[in-house]
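The other protein chains are all here in position, but one chain of the complex has been omitted.
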Amino acid sequence: MEVDVDTKENKVVEVRNGCQIGTKKYFASNPSNHRYEKPLIKEKGSFKEVSWDEALDKAADILVKAKRPLLYGFSSTECEAQGKGVELAEVLGAILDNTASVCHGPSLLAIQDVGAPTSTLGEYKNRADLVVFWGCNPVHAHPRHLGRYSEFVRGYFRKDGRNDRYIIVVDPRNTHTAQIADLFIQVNPSEDYELLNAIRAILRGTEVDGKEVSGVPMKNIIELVNKLKTCKFGVIFFGMGLTQSLAHHRNIDAAICLVRELNDYTKFLLTPMRGHYNVAGANQVFAWQTGYSYSIDFSRGYPRYNPGEFSSVDVLIRNEIDASLIVASDPASNFPAAAVKNMFKHPLISIEPHHTPTSVNADVILPPAIAGIECEGTAYRMDSVPLRLRKVKDAPGECLTDNEILERLIEVVKKKKGE
Amino acid sequence: MVVNNLILITCRTIDQGVALEGGKVSRENVRAAAICAFDREDFKKLDCLVGTPVKVITDYGEVLVYSTISEEGPHPGIIFIPMGPWANQVVNPDSQSCGTPTYKGMKATVEVVPNGKVLNAVELIKTLIEG
Partner (left out) sequence: MTEIKLVLKKEPEFPLEADVISPDQFTGKTLADIKKLIVYYGNEEKTLGEFFDISGKSGELTDLKIIIEGNLSNVKRIGEKMSAGEIEINGNVGMHVGNRMTGGKMLVNGNADDWAGAMLNGGELEITGDAGHYVGAAYRGFWKGMQNGIIKVHGKVGDEALTWVNGSKPANRFPTLICGSAGSFLGIHGHGGTIIVEGNCNRCVGADQVRGTIVVKGKVSRILPSYKKLGEVKEIELMNGEKINGKFVEYSGDHSVEKNHSKIDKKTGIISNSSNGRLFIAA
């Protein structure tokens, strides 16, 4: 069931087997009035077409003059380009961050504290007879997940597909994923930690007082614990429901500890449902090269890591940043208003193929080829499996790959710094 | 009509995911992300037609979006806005020093504004920039 793409005269004309989001992504790569094809510099409120040399020079100027520049994004591009991002941050003494900062950063924090019993999606497809979706809604956010890995697919030991699996959804809303599950547990918003805590305690043989925890009746919790204990191979998939509500990484911490303790009884693992298609890659590349996955500060000449202190939203809200380079992401749409407001108080360079609320307000636009459609590269799946991205057509106009853009930017920056 | 004591959750929807691939400055994006979905019974308290603009107010800001009835209920007391610039006017920017803002679980109040103008993404960000 591979994605099948037809192109004609360097335009995508048909996409088969893609999900809704993927199909749209291919079509949106075609030239249009909201795709950038030439480098642009903002002059007196409107964009002027310029040469690559001029645009890169202006961008490098902005970055070199800054005392605390922010390099953010990197999640919708391939790994080579992400590596260049690290190099640029080091040369500039900048803050380097990727979208995990507002997404699964808390999961990484929890993993750093208590580890992660995890596996690949193929293992779940072939073995899992109990699947829990906690705080995530794959029908909306990962449309192919249920059909390829977790619910409606035959596995080697799950030959009867859906009938060989028991699906549980834990969520404050009766989501579309919950509506097709076997068991829906409606938990009060922002009270997942207490529920996980009660489950762990009951698993350990402790009697928990009270008729309910977090809005879930006690007998339902006890039943749930039995189901978790008695399956053959269980998996918890979790998402923003846990990372973006109060307690953030401690929710994940508790979920990981629960999964670890379930291994006293059966085989149980967990995997985060990653957002941007290559945020996992950004975490991998940043970690190989700096030791840390996101929210990294190079201002003292070596990488230091501390989400909360060096994370993008926090430094923007404190108005610490005096210039930003936004690559393959759209913080104007995804950051809280207070951070967006401060971000636009200072010069902003955008490496972005399409018109977005971030790019239309930028000072310099460097148009890239879209990785995975117009250039090759490596991306990491949510279970950290590397996949090769293919090129199906050429980029329009004067677009260069993210990798080339960053490489040339590094050259100009180094020259300006006199290296 | 004003409804108090609601909890706001922001999240992904398939429509919002598709719309953001195609140009986040499009009408499609407004229809996908500038909405607030209510539990069916809660919606009756608003006493308005589906699609009427409503003002969602939290401790962190306010925003005008189109009202709609949730297909993922019942969830009395909970409203949801898809992730995007409209949601981000009202989410809690504080991360409790873990780095990730608290995008879910804010206390909210909703006011029906029949003649309200729901801005598109570019207009909305401009109001932020211009202060």
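Each chain gets a letter, A and B, in the order it is written, and its residues are counted from 1.
In this section, a contact is a pair of C-beta atoms (placed from the backbone, for glycine too) under 8 Å apart; a residue touches a chain by one contact, two chains touch by 3 or more.
Fair warning: this is a prediction, and the values are worked out from it, not measured in the lab.
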| item | value |
| --- | --- |
| Touch with the omitted chain, as defined above, among A:200, A:276 or A:393 | A:200 |
| Contact with the hidden chain (one of A:220, A:306 or A:384) | A:306 |
| On subunit A, residues whose C-beta touches the chain left out of the figure | 66-69, 92-94, 109, 112-113, 193-194, 197-198, 200-201, 203-210, 213, 246-247, 250, 253-254, 257, 260-261, 298-300, 305-309, 320, 322 |
| Residues of subunit B in contact with the chain not shown | 96-97 |
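Note that only the chains that are shown with their structure count from here on.
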| item | value |
| --- | --- |
| Distance from subunit B to subunit A - Cα centre to Cα centre, in angstrom | 22 |
| List of subunit A residues in touch with subunit B within their complex | 20-21, 24-25, 27-28, 32, 34, 101-103, 105-106, 109, 137, 139-141, 143, 172-176, 178-179, 186, 189-190, 240-241, 243-246, 248-249, 294-295, 307-309, 311, 313-314, 317, 330, 332-341, 344, 354-357, 360-361 |
| Residues of subunit B defined as touching subunit A within the complex | 7, 9-14, 17-18, 20-26, 60-61, 70-75, 78, 80, 83-85, 88-89, 91-93, 95-105, 121-122, 124-126, 128-129, 131 |
